[in-house]
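Here the complex is missing a single protein chain, while all its other protein chains stay put.
Up next, chain A:
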Amino acid sequence: MDNTLNEISKYVQEGQSIKVRKLTISALEKGYDYKQILNTLIDAMDIIGKKFKKNEVYVPEVLIASRAFNIALDIISPLIDPNVTNYLGKVVIGTVQGDLHDIGKNLVKMMLVGMGFQVIDLGVDISPQEFVDAVKKHDPDIIAMSALLTTTMITMKNTIKLLEEEGLRDNLTVFIGGAPITSNYARTIGADVYSTDAASAAEVAKEIVRNNI
């Protein structure tokens, strides 16, 4: 049996970008669908994320794994969005102000891209004003915010408030997620969707956009 995907996963986890690049190209040549490769990459990062949580690997290992992941992603991205007009919807995504972690946010981004969304990634440490500015500029269907710390959750609330004040809230679906976030919290602050993991976030996003159409 062909072992290419397993090898991609293994080398992403080890951060072996040269091997990951070669194998990704070879997987495409062998006829693998980009979605299969994307899922392999996300699974690999998920494994690294779990190991990181259990202190089995540390920041440096996560950094090189993310890098290998991005190299593979660069190769398959042209296949994901061959035609701009075919986007399922537009998402503005970012980790909220004060938060420095982006593994979860990146996973959600990848899943969304994989499903055919156009994703505008604002990065980490994003203030309410920056979110609002991005919404004005890009006019997205969905705004997705991630927080990894309980201290930064409040930024989500402030962002929603600011969106309301600016009259941008009505046609916008607000997604929130991250380790300390719960559905209760989402309700309290007036977010529309809360999801526990990257895969379900992308699924819900797809449903929402379809229903709106």
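As a convention for this text, contacts are C-beta pairs under 8 Å (C-beta built on N, C-alpha and C of every residue); 3 or more make two chains touch, one makes a residue touch a chain; residues count from 1.
The rule is short, and it goes like this: contacts and distances are computed from a predicted model.
Its UniProt record calls the unshown chain "PocR ligand-binding domain-containing protein", which is the correct pick from "Ion-translocating oxidoreductase complex subunit A", "Cytochrome bd-I ubiquinol oxidase subunit 1 apoprotein", "PocR ligand-binding domain-containing protein" or "Nitrate reductase gamma subunit". Interface note: of A:Ile37, A:Val135 or A:Met153, the residue touching the hidden chain in the full complex is A:Met153. The residue touching the chain not shown here, chosen from A:Leu28, A:Ile71 or A:Val132, is A:Ile71. Interface residues of chain A with the unshown chain, by the touch rule above, are 14-18, 21, 53, 58-61, 63-64, 67, 71, 98, 100, 148-151, 153, 179-185, 187-189, 196.
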